[in-house]
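This is the structure I have questions about; it appears just below.
Here the complex is missing a single protein chain, while all its other protein chains stay put.
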Amino acid sequence: MSDYSRDEMMTVAAARLLWDGCITFVGIGLPSAACNLARLSHAPGLVLIYESGTINTRPTVLPLSIGDGELAETAACVVPLPDIFSDYLQAGRIDVGFLGAAQIDRHGNLNSTVIGPYGKPRTRLPGAGGATEIAAQAKQVFIVMKASPRSFVPRLDFQTSGGHFAGRAASGARGGGPAVVVTDVGILKPQAASGELVLTVLYPGIPAEEARAAIGWPLTIAQELESMPAPTAAELAVLRALEARTAAAHRQPVRLPT
Amino acid sequence: MSDYSRDEMMTVAAARLLWDGCITFVGIGLPSAACNLARLSHAPGLVLIYESGTINTRPTVLPLSIGDGELAETAACVVPLPDIFSDYLQAGRIDVGFLGAAQIDRHGNLNSTVIGPYGKPRTRLPGAGGATEIAAQAKQVFIVMKASPRSFVPRLDFQTSGGHFAGRAASGARGGGPAVVVTDVGILKPQAASGELVLTVLYPGIPAEEARAAIGWPLTIAQELESMPAPTAAELAVLRALEARTAAAHRQPVRLPT
Amino acid sequence: MTEFLPLAKAIEKHVPDGASIALEGFTHLIPFAAGHELIRQGRRDLHLIRMTPDLIYDQLIGMGAARRLTFSWGGNPGVGSLHRLRDAVEQAWPRPLELDEHSHAGMAAAYRAGAARLPFGVLRGYIGTDLPAHNPRIRAVTCPYTGEALATVPALNPDVTILHAQRADRLGNVAIEGIIGAQREAGLAAKTLIVTVEEIVDELPPAMNGVLLPHFVVGVVSPCPGGAWPSYAQGRYGRDNDFYLRWDEIARDRARFSAWMGRHVLGTPGHREFLDSLRQGTA
Partner (left out) sequence: MTEFLPLAKAIEKHVPDGASIALEGFTHLIPFAAGHELIRQGRRDLHLIRMTPDLIYDQLIGMGAARRLTFSWGGNPGVGSLHRLRDAVEQAWPRPLELDEHSHAGMAAAYRAGAARLPFGVLRGYIGTDLPAHNPRIRAVTCPYTGEALATVPALNPDVTILHAQRADRLGNVAIEGIIGAQREAGLAAKTLIVTVEEIVDELPPAMNGVLLPHFVVGVVSPCPGGAWPSYAQGRYGRDNDFYLRWDEIARDRARFSAWMGRHVLGTPGHREFLDSLRQGTA
């Protein structure tokens, strides 16, 4: 099976890391696709929580926004957003929180706030949203980002969310921090002692050197490199059907209310 | 109209003090009867909130407990009990909170905790429940208690809830404290300067001396005594019909669940 | 994932002697059957937690199961005293009972903090009361913005919370309808949550914004029809106000209380037989 895109490889790789019964805090985009792929294939009991307050939602199509009506209609229940952050995330009930960002450094710290100085940014990004507390309080954090030297940087312009930063153990963060960074050129994981992200998993056809070139800091490559098999036909079929259903649903014109 | 009991006089007196649209925090017993009498007569827009979380409930019969199903079924909504205390009472949305107690002193401080020392009480009473924060945070507090020297005492065994105690202004209490004490022998109100409860309203046929005899501290009698008219036939009819409906409803046998 | 166990097994497995345990439900949905099972299994040294101890804690205290009580109002609602609670506090019978006494607002804040796994709750509370003088757990913090002093209570995180609810589905989601009290908070605050239910259904009606405890916070579901009696279950059966009145008589006297408990609780193997024993003759 070689007829798949790098995005598909990333999505499948992220989905495979999830287990049945895992309680996930899901963001829009690739994490949402990965979680629903897992739920529709090997992990039917995967629990999806979106920050909009929808708990154990089972959408038939992927949401375009974090608060789509589809998420409410297929949820076990809808709770106020403050409850999600206090009684679920802060309370330590989330097994895996997904994050992405504009910049990541070698310790898995993330920037989604500004490029340039905070007071006079070159690019104002959306900001923290749920990310700061997901990074600190989810039991594990899965980061999903396309690799490029612009985004995998030696030094962040702003630290929005903490990875394996110095002092994390005494910081009040109860979660374990980033467990894995799924990119389009391979998977990085933190070294136990230093927390530095190193290349540990290769995808078919993408050599370690290509990964190294896409990372903006001198990337360490693990001594024992694993390799992740290509997406199976079954995985691709489920993912593509999900995306086709999503596209069809979103082609339905919305009438202006009268 | 002279054919009425002292309890009826008390209930009618308390009901008359309530106004249409008034938001009340209601306890079981006489306050519940007074509020529903007011609602069914001169104050149809009276809002009844019970600490069980039932908001704007409109029961057709009086509840026996603070959490009767009738209260939920006739409420505008039912909210969690923590919300009632934080978002309604503490937030200052209650116009009138009702309280009673085993003991009251001349400043309207109340004891519903113990008779005797706290660590080794002669009589263990139920305790604070909602009273402490009702006393501090409702805009006004209406106290309803039968007068007797045993309960209207010079000195409390334990202060469960604060009335016009020294230091109230700087205490963080945002409510105005006791505005009135409705008894079966007349109505006491706090003097503006001292906060001391003085007899200000007489009922028909009950002289000030009888009130004085029922109060365990040297009762001051206001210079200008008002007199509260006897219950009207209409008031008595509504109250008695309410109590008859209540008695009939509670005579219905409850079957043990199977 | 949620276990489905008969009530006796659930108590046996999850509630050891000495546990801190909250049976919540504010007048409505009080888990009486679970309380009786604790008594049948002879639990000792429990730290009982509950806003309104009600008859079920009167029974546990009278049977000597408790060493400590965290509470905010200990009466027989609409009736009067809890005589067994009074006897324990006033006369140390059958054993002394340590009190950790609060107001409703304080208990509610403590459960909320527990549900959110914060170490303390904040409220504008305990003003003008002697309670803090007798409970060193009631403290204060200073607002970092206004300088105002506010009361604090330590979070409540019971080893086990037991609730009663109308329905669970086969995954373990629990749906509650009607007066909810602090059930949601007490359930989320627990290290282990056990829920007895009137009924287990294939599929719950859509909850949307209703009250639902999702399966992954529910440790155990135990089917137990009638498990809230003499409290009630909205939409199922009414509160047995008459029994609350009769309890005043039963509990007033040590011997009569002991005889009643012996016959109806210790003398029955489970809740169905308990209810049967009440149907037969004068309870």
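Letters A, B and C name the chains as they come in the text, with residue numbers starting at 1 for each one.
Assume a contact is a pair of C-beta atoms (placed from the backbone, for glycine too) under 8 Å apart; a residue touches a chain by one contact, two chains touch by 3 or more.
Keep in mind that this is a model prediction, so the values were computed, not measured.
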*asked:* If I consider the whole complex, including the chain that's not displayed, which of A:Ala131, A:Leu188, A:Leu202 or A:Met228 touches that chain?
replied: A:Ala131
_Residue among A:Thr11, A:Thr24, A:Ser41 or A:Asn109 touching the omitted chain_ = A:Asn109
*Write down which of B:Asn56, B:Gln140 or B:Thr220 is the residue touching the left-out chain.*
B:Asn56
*What residues on chain C make contact with the chain left out of this view?*
117-120, 122-124, 137, 139-146, 148, 150, 152, 154, 176-178, 180, 208-211
*Interface with the undisplayed chain - residues on chain A*: 28-29, 51-54, 63-69, 71-72, 78-82, 85-86, 89-90, 109, 113, 118-133, 135-137, 158-163, 165, 168, 171-174, 250, 253-258
*chain B, residues in touch with the chain not shown (by the definition above)*: 21, 23, 45, 47, 55-56, 72-73, 75-79, 86-87, 90-93
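One rule holds for everything that comes next: only the chains that are shown with their structure count from here on.
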*Look at all chain centres (mean of CA atoms) and spot the one farthest from the centre of chain C.*
A
_Suppose each chain is reduced to the average of its Cα coordinates; what separation in Å results between chain A and chain C?_
41
*Compute the distance, rounded to whole Å, between the mean C-alpha positions of chain A and chain B.*
56
*Rounded Å distance between chain B and chain C, as computed from the means of their C-alpha atoms*: 28
*Please set out, as single numbers or ranges, the residues of chain B touching at least two other chains.*
none
